[in-house]
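Removed from the display is one protein chain of the complex; every other protein chain stays in position.
Going in written order, the chains are labelled A and B, and every chain counts its residues from 1.
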Amino acid sequence: MRILDEREKLLEIRNLKTYFYTEEGVLKAVDGVDLLLHSGETLGLVGESGCGKSVTSMSIMRLLPSPPGKIVDGKILFKGRDLAQLSQKEMRKLRGNDISMIFQEPMTSLNPVFTIGNQISEAILLHKDVTKREARRQSIEMLKKVGIPSPEKRIDDYPHQLSGGMRQRAMIALALSCDPQLLIADEPTTALDVTIQAQILELMNDLKKSYNMSIMLITHDLGVVAETCDTVAVMYAGKIVEYTDAKGLFGNPSHPYTWGLMNSIPRLDQNIEKLHTIAGVVPNPLDFPEGCKYNTRCPIADDKCLQQEAELQEIRKGHKVRCWHYERLEQLKKVH
Amino acid sequence: MKSQKSKLGENKKWQRLKRNKMAIAGLLIICAILLIAILAPYISPYDPLVLNIRSRFQSPNSEFLFGTDNYGRDLFSRVLYGARVSLKVGVIVVFITSALGTFFGLIAGYFRKLDYVIMRVMDAFMSFPTILLGISIVAILSPSEMNAAIALSVVYTPRTTRIVRSAVLEIKGSEFVRAAKSLGASDFRIILKHILPNCLTPLIVQSTFVFAYAVLAEASLSFVGAGPPPPAPSWGNILSEGRQYIRTAPWITIFPGIFIALTVLGLNLTGDGLRDALDPKMKK
Partner (left out) sequence: MLRYTLSRMLGLIPTLILVALISFFLIHLTPGDPAAVMLGVEATPERVANLRADMGLDQPLTVQFKDWVSSALQGDLGNSFFLGRPVAEALVERLPATFSLAVAALLVAVIIGVPAGIIAAARQNSVFDGSVMVIALLGISVPSFWLGLLLILIFSVGLGWFPTGGYVPISEGFVQHVKYLVLPAVSLGFMQAALIARMTRASMLEVIRKDYITTARSKGQSEFVVVTKHALKNIAISVLTVVGMAFGILLGGAVIVETVFAYPGVGRLVVQAVTRRDYPLIQGALLMIASIYVIVNLVVDLLYPLFDPRIKYE
């Protein structure tokens, strides 16, 4: 644990609250989230759609649609600077330069009417003091690094001329063109074929090492987490419900929700007859239940869970869980 | 927390109300103009056709609310009567374009073989600028209220046809139409029972806008002498006569214009409101 503490804190989020003020009411998309990401590490942010994971990343980028979205409380410390307090002008210097982002849909995240080269060079020209020719040379270099064949030709292609996997590689090249310290990847492989998924994840892992950057990986796919992440935060209904290292999470999932998620992954090494799914649906963010927000779906919920929400507590070293009955979960696990 | 929520709830209602308010304001304007048109003979202080040389070019006053024109006719009465022409032409145009547009649109959308021919003809009609085509048709049929309405119906039918056709194409591919077909329903029955009802929403929205265009276009036709001929008052021909006296008697020009703009504004507001409420897809 001491070694961990000595590593440089790259990103520290404290008590982040991001609300959306909609016509139907206040939507607490992110409601008091704490996260810590060290240099060179990958943090997985896991949850179903609508749990607040993407809003968290857009809060870090300060790219929330505003109105209605607003960071109402908390700190986002990036190398000690609170991003929540920066002006948009200051943020622009960081975006694409220190912090980059890639998105789920490579089909729609690249502008269809500009060439790949134009879009990568644009980022380089924004943040580096180089000539257009040099920016183009660097763009070709980046395309080569992300494994796009004959980059000198591809650079003048438009997005629709590339396959989905190639497009996502181009998107990664764009994101990494200015050597960022933090890459936020929002479901980077969800829209891709399984074989391509593995390639892209491997590429990201390799690049992470060679650039010594940190990755915040947002996903609903625990399989992806297992392959890439050092630490994992599981989010449910705008809050973190379990937070630990990857080994701890898979070895000993301690929140009923995490456990439910794991049981719903099909596994090749286990010959199970039926796949578990979590009962019920994600509650409406405008109408969360009282008490623990998971109580509508939890197999071990009792009266206490209906009345009061648990705090995120450390149940063993480096393993935090927001659940009254994490011990009771152990008995349930044995039954299955 | 609680108070915030209820405040936002009110906010939402207010937003909705505001959105509706525009449409309601539009409807109120239309109703007011409609009432004027119907009641013109009863609420007009003077006969709109009676000349009165002694009271020529009177600026608006308590006796002549909107002033008088070069023949000394009461402008207020003339504007009230003018509403009848505009609305009558508008209603006839809406009626004819909806009927023809629905007929051609249904056929073009449903029978692929006829689609190409019908749509090429519609395209050709749409290649003529609306006002130019309208004026030419009136010129050939001779200027009158009815002929202006016929001309404008010819002008606006292709647009309605297009809209009905695309609604038909959308609904034609749907499951229930295919199911009806497989059950052996006749084309006629399918069109009447399944397809037509689904075209009504875009048709209603389109008709409101056609009404607005028609009122504008009728005024334009009358303005260049291709509407109902004087001395019968229409907003367009009052404006046309007043034009010569714009330096000395600007009120002759101003008042009928306000009524045209108000009527068209009312129709546009209603159309926008209906479209947002009934068919948000139809934004463009």
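Operating definition for what follows: contacts are C-beta pairs under 8 Å (C-beta built on N, C-alpha and C of every residue); 3 or more make two chains touch, one makes a residue touch a chain.
Predicted, not measured: the structure shown is a model, and the values here were computed from it.
Considering the complete complex, the chain that is not shown touches A, B.
The omitted chain makes contact with just one of the residues A:Ile13, A:Leu43, A:Ala123 or A:Leu249: A:Ala123.
If you put the hidden chain back, the residue from A:Leu43, A:Leu110 or A:Ile278 that touches it is A:Leu110. Residue A:Lys93 is the one among A:Lys93, A:Lys247 or A:Lys333 that touches the chain not shown.
Residues 61, 63, 67, 88, 91-97, 100-101, 103, 105, 108-114, 119, 122-123, 126-127, 158, 160, 171, 174-175 of chain A touch the missing chain (whole complex, contact as defined above).
Contact residues of chain B toward the unshown chain are 120-121, 123-125, 127-133, 135-142, 212, 216, 219-220, 223-226, 239, 243, 246-247, 250, 253-254, 257, 260-262, 264-265, 268-269, 272, 283-284.
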